[in-house]
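The other protein chains are all here in position, but one chain of the complex has been omitted.
For chain A:
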Amino acid sequence: MFVLPPPPRYPVGGYPGAQPGQLIETNNSITHPAGPEYQLVVGEGTYVLRDDLHLATPPPHPSEAPTHNPNPLATTLSPPTCGTKLSLVALAPRQPSQSQLHRFGTRTSTRSPLPPSIQESPHETNSQASDVGSHGANGIASSPLDGLRTPVFGEGNAALAAVNGKDTKDALKRRKPKSNIVKSNSSFVSRVIPHETLTKRLQDHNPNGLYAFANVNRAFQWLDLTSPTKEEHLTKILFTKAHALCHDINQITKGPNHLDIIMGFSTGDMIWYEPMSQKYARINKNGVINATAVCDIRWLPNSENLFLAAHMDGSLIVYDKEKEDAVFVPEEAVSAMEDGISEGEKKVQSLLTIKKSVNSKNQKMNPVSYWQVSRSKVSAFEFSPDRRHLAVVSEDGSFRIIDFLNEKLRHHFMSYYGGMMCVCWSPDGRYIVTGGQDDLVSIWSLEDSMLVARCQGHNSWVTAVQFDPWRCDERNYRIGSVGEDCRLLLWDFSVGMLHRPRAASVRQRGSIASSNLKMQRTQTGSSVNRLRSNSNLTSGSTLDEEEVVHPVEPRARTAMLPPVLAKSVHESPLCWLGFEEDCILTSCKNGHIRTWDRPKEGSSNDDSSTHASNL
């Protein structure tokens, strides 16, 4: 036996893997790795890595002492961070992506009594499909349920309308924020580094090309993804301390000379930023309305001024970019108390507490409305393509569908276990996919208000999930998901295959003689139905909308879907995923953005065979 001297219990930084903190400002770099390991082979063809753009991580701000605490047990909590996320925008109104859909001619919906297919929405998923022009033409405004014009958020509120009306007077000239960010002496902004030839590059920009806005650490970069020198940022903003965790571009107001960007920070602050004129304005300054970090942020669909921010403490707050902040005091929810409410409704109300309604008469100041959905972090949310619903997922594992126009909770589901981390609507608004800490991608149906399938394949938490609108039609859907396992997974599911009972391999007990399949299915089926009827009993015997809170579906009852592709695409955990017409974009926690070219036209296989083989 050898005896080693007692070693230090807290060995210091010298561990080989530990990276010393970077101290100088560096430039972005681009590489073009090639080879079979940089290809994604799917049924429709091969996606090839175009390039790998590495965003330089900025050094810590001089005023911030390097926060390296040698004690691995230090109980001081580091501020929330997230990896690199992107907001993409093309200035030109684009062709509706529907024209690229495969087999779009089949208009026969087998199972749904609903009007077939709502068209591609420009407002789904990270504002990437960005065709303003297609609104009227495609009739998005028609809602699947009542075929009426989509009401605008807060429409009935005169107090809100008055302010809005004033704003829309000079519709041609977009209002810009007040302060210049380059000349700012705010302690919030550390430095702004515009490119030397910014104006020239802006002029050269192809209007169909993509601008990207990306956060990395305390930096926020504006990139031109179609430029030959795309690794050179157009503008880089360095913030002093706060990290931008989320950002969104307003697709309504975008134009050759105007982009409205909203950013949410780890400190709870928000910034409305207009990159062309380098102007900005601060909202929720120093967290006066809500001091917790902003986890997700999006412009309200069809709104020039309003945006929704999800805070770390589980509140969803609508702000107006034009309004000043005021200390927030919850208002009495009078309207809700008027009618006598049952216990059940109370419970539902506790799942969505309206602390300030959009219908409040007090609309001089921010916030416009203030909802408390959960007490733990809201991880992500997204508006439905029909602009009526809001899907919200949170760290406590809940998944809510909120009718945000009426400020009502429609459904409340739970993850299989663990927190939920991402959510996305299908382009037609009929399905919602979520991903979370159960390593699953879950597919939910809005019209059936139930879980339709669980997708198993990730080896770790699922951090982002997206529909690929270019590969969705009204019967088949392509979903992409990325996770902490550094992998990208693609899934195909079609309406026909859903609701099929799991091909259960229940070992037979006793002496059931006949070995035919039917018998086996009988067994599983009966247990399925027993369970199902049970849940019906508990969660609402009346078929009313009161059935809002849904129990967790047992594993034996849900369909499991395997991926059509699973591939490790980065070295570090992934945190964002985007589908574009010509490529898939992925980004990771270390600031790498990879662009994967879609298969070339000629090489694409007949993809119905893909579907057939996968389903």
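Basically, a residue touches a chain if its C-beta (ideal position, glycine included) is under 8 Å from a C-beta of that chain, and two chains touch if they have at least 3 such contacts; residues count from 1.
Criterion: contacts and distances are computed from a predicted model.
K.L.:
Can you tell which of "Anaphase-promoting complex subunit 11", "ubiquitinyl hydrolase 1", "signal peptidase I" or "Glutamyl-tRNA(Gln) amidotransferase subunit A, mitochondrial" UniProt lists for the chain that's not drawn?
P.N.:
Record says "ubiquitinyl hydrolase 1".
K.L.:
Decide which residue listed in A:K178, A:K364 or A:K600 touches the omitted chain of the complex.
P.N.:
Per the contact definition at the top, the residue touching the missing chain is A:K364.
K.L.:
Can you say which of A:P33, A:P207, A:G496 or A:P551 touches the chain missing from this structure?
P.N.:
Answering carefully, the residue with contact to the hidden chain is A:P551.
K.L.:
State which residues belonging to chain A touch the missing partner chain.
P.N.:
Contacting residues on chain A, toward the hidden partner: 1, 3-4, 6-13, 15, 17-19, 68-73, 75, 77, 113, 145-146, 148, 156, 158-159, 288, 291, 313-314, 326-327, 329-331, 350, 361-362, 364-365, 374-376, 396-397, 406, 414, 416-419, 437-439, 447-449, 456, 458-461, 484-486, 504-515, 518-519, 521-523, 525-526, 529, 532-533, 536, 543-545, 551-552, 554-556, 572-573.
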